[in-house]
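Of the protein chains in this complex, all but one are displayed in their positions.
First chain written, first letter: the chains are A, B and C, and each begins at residue 1.
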Amino acid sequence: MSDIASGDLGPWLSPEDLDLVRRKVPILYIDALPVRLGERGELETIGLLLRATAEGRISRALVSGRVLYHETIREALERHLEKDLGPMALPQLPTSLVPFAVGEYFPTPGSPFHDPRQHAVSLAYVVPVAGDCQPRNDTLEMTWLTPAEAMTPEILDDLGDGHAVLVKQALAATGTIR
Amino acid sequence: MSDIASGDLGPWLSPEDLDLVRRKVPILYIDALPVRLGERGELETIGLLLRATAEGRISRALVSGRVLYHETIREALERHLEKDLGPMALPQLPTSLVPFAVGEYFPTPGSPFHDPRQHAVSLAYVVPVAGDCQPRNDTLEMTWLTPAEAMTPEILDDLGDGHAVLVKQALAATGTIR
Amino acid sequence: MSDIASGDLGPWLSPEDLDLVRRKVPILYIDALPVRLGERGELETIGLLLRATAEGRISRALVSGRVLYHETIREALERHLEKDLGPMALPQLPTSLVPFAVGEYFPTPGSPFHDPRQHAVSLAYVVPVAGDCQPRNDTLEMTWLTPAEAMTPEILDDLGDGHAVLVKQALAATGTIR
Partner (left out) sequence: MSDIASGDLGPWLSPEDLDLVRRKVPILYIDALPVRLGERGELETIGLLLRATAEGRISRALVSGRVLYHETIREALERHLEKDLGPMALPQLPTSLVPFAVGEYFPTPGSPFHDPRQHAVSLAYVVPVAGDCQPRNDTLEMTWLTPAEAMTPEILDDLGDGHAVLVKQALAATGTIR
């Protein structure tokens, strides 16, 4: 959920208004897990964004961001995928808007999924990409991992609680969790 | 989406703040279709709320309403089901938060699904109810209809575009559309 | 389910053995609905096979066929899609084997879905195709229809009960039923 943190608020929302809105209603997000497919559609690798946090720690993440006012979920997916993967990734957006998982994040300390900034609800999708990914902004690298590699404790730790669960759910939904 | 129209805004949001929020971000809703099941889990009838509009016209609807700040989706489902069906309906909330459909409503005239008040995104669930439904507030009656009865043009017309599509999607997802 | 009728039994099953098997266990099928997608993944048209029946009547169908012994569901999808659409269709097989619908067909007269030859259980998938379809064998034509065109009574009548319901379920699952 780095887009708001990094200032990508869209033209409609001043920082003051965003502060207000975030204390009033749940904020809608999308999460997208880029994947590479084999020739029969089977998931071969998943793509995780590698970033350095402000404290210099490594973190990994899915593509993630807010759905803006007047924006469709498909447009939000397209915009965030292009923002994080570059214009040549050729993502194949889902034929159905039914997500493989719905995430709920609360600002209350102690919530199973915690987001100090806001109450967020996120719709998560698996998105096959056929082209070249050129990570941008604060992303250091796009790492492609097999399901077995993604399920190692090191990778799951770098993902943080919410995104580690999303990766497990995506692998389960595609039949590639072991 | 009658709860906001009928003033059920929750204690957190003044009318002025709601007006502001509605022009800034998508508003998250849940839709719930109450159903009666046969003894092997097959859908037998669906329950639609019957209301009179301000103009005196009959309209039908699913249970529907906003997810409040700090409220989980399960709590929102429970609250709106109790509000519309009464405390004895004994709804069986879903084991998975993955909805059978995601609806998008825009304030722009000409949108396939139109909501003049706001940009809304709705997560829709089928909810078996085992108890007695006592419709409340502005609801005249809870009508139980077989899938065949629900698919007649009269009923679909009374539902309005968005909810008619949701009923078709629910019948399709449960294998009872014909 | 034309593959068995037209003799495509695979090398493993003699007609006598098939007759025996069909009276002993449910037979596993796949159904695939070819679709064309817009640039944001939204379903634009569906592809239906047009055939002439032995009695000279027009009928329409999804791609459909049996899963053979030792064959994966992905291999069965690939084989039947190539058989019906030709080798240049470039189908994108699903990332998940979870179907959008499960069909049950019984030889008993009066069953909601009837198959005089056997008890069949079918797993149904939406399959985007990016290439050229060259219908083969007994298929006269591949017809591309918008969701609205597919939902007309003429088309649904040509599909027969089971496949008409599958088309409705596919349009519902992709959010394009109206």
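Convention: contacts are C-beta pairs under 8 Å (C-beta built on N, C-alpha and C of every residue); 3 or more make two chains touch, one makes a residue touch a chain.
Computed from a prediction, not measured in an experiment: that's the story for all the values here.
Of the candidate positions C:L43, C:V67, C:V126 or C:V167, contact with the unshown chain belongs to C:V67. The chain omitted from view is touched by exactly one of B:G41, B:G110 or B:P153, namely B:G41.
Looking at chain A, the residues touching the absent chain are 101-102, 165, 168-169, 171-173, 175, 177-178.
One chain of the complex is left out; on chain B, the residues touching it are 35, 37, 40-43, 74-75, 77-78, 92-98, 100, 126, 128, 173-175. Annotation for chain C: contacts to the undisplayed chain at residues 12-13, 17-18, 20-21, 23-28, 66-73, 97-102, 104, 106, 108, 119, 121, 123.
By our rule, only the chains that are shown with their structure count from here on.
Counting the residue numbers that touch the partner chain, chain B and chain C have more than half of them in common.
Spacing of chain A relative to chain C, judged by their CA centroids, is 35 angstrom.
Between the CA-based centres of chain B and chain C the separation comes to 33 Å, rounded to the whole angstrom. For chain A, residues that reach two or more other chains under the stated contact definition are 97-98, 100.
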